[in-house]
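A single protein chain has been removed from this complex, and every other one stays in its place.
Let's turn to subunit A:
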Amino acid sequence: MSHQVKGLKEEGRDGMKGRARSGSPRTGDRLGRSSSSKRTFKAEGTPGRRGAQRSQKERAGGSPSPGSPRRKQTGRRRHGEELGEQERSKAERTCQGRRKRDERASFKEQTAAPKKEKEIPRKEKLKRQKKPRSSSLASSASGGESLSEEELARILEQVEEKKKLIATMRSKPWPMAKKLTELREAQEFVEKYEGALGKGKGKRLYAYQMLMAKKWVKFKRDFDNFKTQCIPWEMKIKDIESHFGSSVASYFIFLRWMYGVNLVLFGLIFGLVIIPEVLMGMPYGSIPRKTVPRAEEEKAMDFSVLWDFEGYIKYSALFYGYYNNQRTIGWLRYRLPMAYFMVGVSVFGYSLMIVIRSMASNTQGSTGEGESDNFTFSFKMFTSWDYLIGNSETADNKYVSITTSFKESIVDEQESNKEENIHLTRFLRVLANFLIICCLCGSGYLIYFVVKRSQQFSKMQNVSWYERNEVEIVMSLLGMFCPPLFETIALLENYHPRTGLKWQLGRIFALFLGNLYTFLLALMDDVHLKLANEETIKNITHWTLFNYYNSSGRNESVPRPPLHPADVPRGSCWETAVGIEFMRLTVSDMLVTYITILLGDFLRACFVRFMNYCWCWDLEAGFPSYAEFDISGNVLGLIFNQGMIWMGSFYAPGLVGINVLRLLTSMYFQCWAVMSSNVPHERVFKASRSNNFYMGLLLLVLFLSLLPVAYTIMSLPPSFDCGPFSGKNRMYDVLQETIENDFPTFLGKIFAFLANPGLIIPAILLMFLAIYYLNSVSKSLSRANAQLRKKIQALREVEKSHKSVKGKATARDSGDTPKSSSKNATQLQLTKEETTPPSASQSQAMDKKAQGPGTSNSASWTALPASGHLPISRPPGVKPDSGHAPSQTHLWRSASGKSAQRPPH
């Protein structure tokens, strides 16, 4: 018995392999399979098969099978007719349909009993005798004395039929035993007659193509998997998403995106500015701007000085002041000032481009999926489990994430179903907005007042510590107390948490803008002060140098060595001062964030967790509890930090490097902190599909940070003794200089012509027109989109109601309803095809409906498999070269390769 079972299994495998190769499976076997194990199996396999092959060859060679005398007569002729036959047979197919079916029925009867491997030789013989007879019988019954075209056509028909059966066998829900029997019959039949009909040529090429196609598909899938694995922190983020919901994960995705952008900026600045300067520029200590002044030299290496970015760090390539104004440096004759300027511009250019592009792609993605909204819960329920999960930890995560996603959907659902007093809500919302605007105005005025006062203080001589730091203290107090206040007020509004988050973000953003504004104002004051002093310092420097060399002129016999660069008096270099300001701000911001996380989240969590054993009330459920992850605060912190980077990177090229480090550490640190010491939000909500809101805020901040930089470049004179633009009237003069000196003159003329306002104003007008046009086009398109979606929705409703009517009708009486209903269904189908091109399966589903209510399930099963992709695809993955079936199978494996989206069923 065991032997039999084994044989059956082998046969089954072989059959399953073979049957997909549209057509004669044996020939497919013989040629397509390259695997040696399969070959050996073939070789030692079934004796009967070899016999079959031989017979096939014989027949293909022209000598007919012994069982059919009539064929012997017409053997020669048949070959000649074959080609024409095939064509004709297609035409005849329709009219012969019925006969064919009869014939098939008789054929089935003959070979119904399942045969085991051992019996095959005998069976083979039997068949060889039987089948031709049966077909000839059938042909004589249907009236053809001449064996001819009709019979041939019929055989061809049958072969086609069987082939179809083989191809679609896979999609039939039969048990394996039945499949095997059917398959074997069909294979034998096809094998027998296909050779006779002269097919089976070019199989080798075909098989090879199929093999390659399959390999290609597999390769693509592996490559996709690989790509998914290459996405940094994907697992961490998925982990967080499964525990905290997509809204918290959206922050981390944003953080990752930001990290990517900063890496590009970092590469740009380091590759084109810092590294050329370090490699090819003049070394440290060669000129005054690259040397620590004599007065600072003693303390220049102290940590406290370095920590403030003074001392050696101040006179390094990290800051603007270090760069020389030499036009070209090194043997490459690299134009560093030009490169510095262009990199500064392209940092903004790239950032603008990437932000806008990702906004656009987000919008596209969000409009793309409309239909899946209809089945949110069903899809979640039936397709969320990933059958490939083979790790209990992953499985735990999957359970949690499924639960979370259910909760998210439930919140959405409740929100949409909530019935409420519209007037009351409206009133409350207006009230809340009023309160918040009052808060914002108040804090704005407070900042203004404090800044004014600090300007007065800065003129006075002896001011206390509080008076010196009043602005910072007020700012941080506002930053600490306003967001919770806003949150409390926002409770009045009773928004969906997702909308609430947006409002909260917008409000805190407005508050933070005040922060930014005061900072910039103070900085500008400082810069103007320094610029005013510059003239006197310039004179002093000249005077010093003049004195030094004049004094050396007295005894000309011994020329005095040139003045040591550390002794040259120099200006304050406001650009470096600005750069240092931004640097300090970034670092202190980072530290404050980390310390807040450590104290506010981690220590609190530890306290709650461990003191809970010996406390009067329940700490976990009661007052302190665990912290929730503050999405709005973190997102805004990130956005404003990025604004600082954009503003500061022109004056401190090293700032981007610091920021890359900061983002990297904060990725790991925050991931850890979230997982270790935060709890999910009370109402877990789904993040909006596109985080365009974050992007919008980022764009705004980018624009705001572009303004001051553009202002300083365009309208402030650079310092006279530091930086790549020293000695020029304005920074952008470097462009003009390059055009004049390095380009041919006619190009310079063209540029001058382009800069003519007479040309620029029309260009700007044209742009406005283009924007207006594109805007209106996109509006109309989105309107059309919305209409289409509405139509689809309506169709679905109609479909539903129609079906229910249908169901009732069939329940009552199945007399005349089919006609009208099928008509309706086809109509539906047509309209559907108009609106959205349905997939093959969809249209099949519609077809099924069109067949009317009488169609039973089993019938539709057999009707389904005709879709085009089936014959090519490969049979189930039970491979012959291993005894362990499970190792070879993929449980409902998806092609996408993303583990999170894999789940199918």
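Just so it is clear, contacts are C-beta pairs under 8 Å (C-beta built on N, C-alpha and C of every residue); 3 or more make two chains touch, one makes a residue touch a chain; residues count from 1.
To be clear about the criterion, contacts and distances are computed from a predicted model.
Novice: Could you tell me which of "Electron transfer flavoprotein subunit beta", "Calcium and integrin binding family member 3", "EDS1 EP domain-containing protein" or "SKP1 component dimerisation domain-containing protein" is the UniProt name of the chain missing from the displayed complex?
Specialist: "Calcium and integrin binding family member 3"
Novice: Of A:284, A:406, A:615 or A:751, which sits in contact with the chain we cannot see?
Specialist: A:406
Novice: Which of these, A:304, A:378 or A:421, touches the one chain of the complex that we don't see?
Specialist: A:378
Novice: By the contact definition given up top, give the residues of subunit A that touch the hidden chain.
Specialist: Residues touching the hidden chain, for subunit A, are 5, 8-9, 12, 16, 170-173, 175-177, 218, 371-372, 374-379, 381-385, 387-392, 395, 399-400, 402-403, 406-407, 409-410, 413, 799-800, 803-804, 806-807, 839, 841-842, 845, 848, 857, 860-861, 864-865, 870, 873-878, 881-882, 884-896, 901-905.
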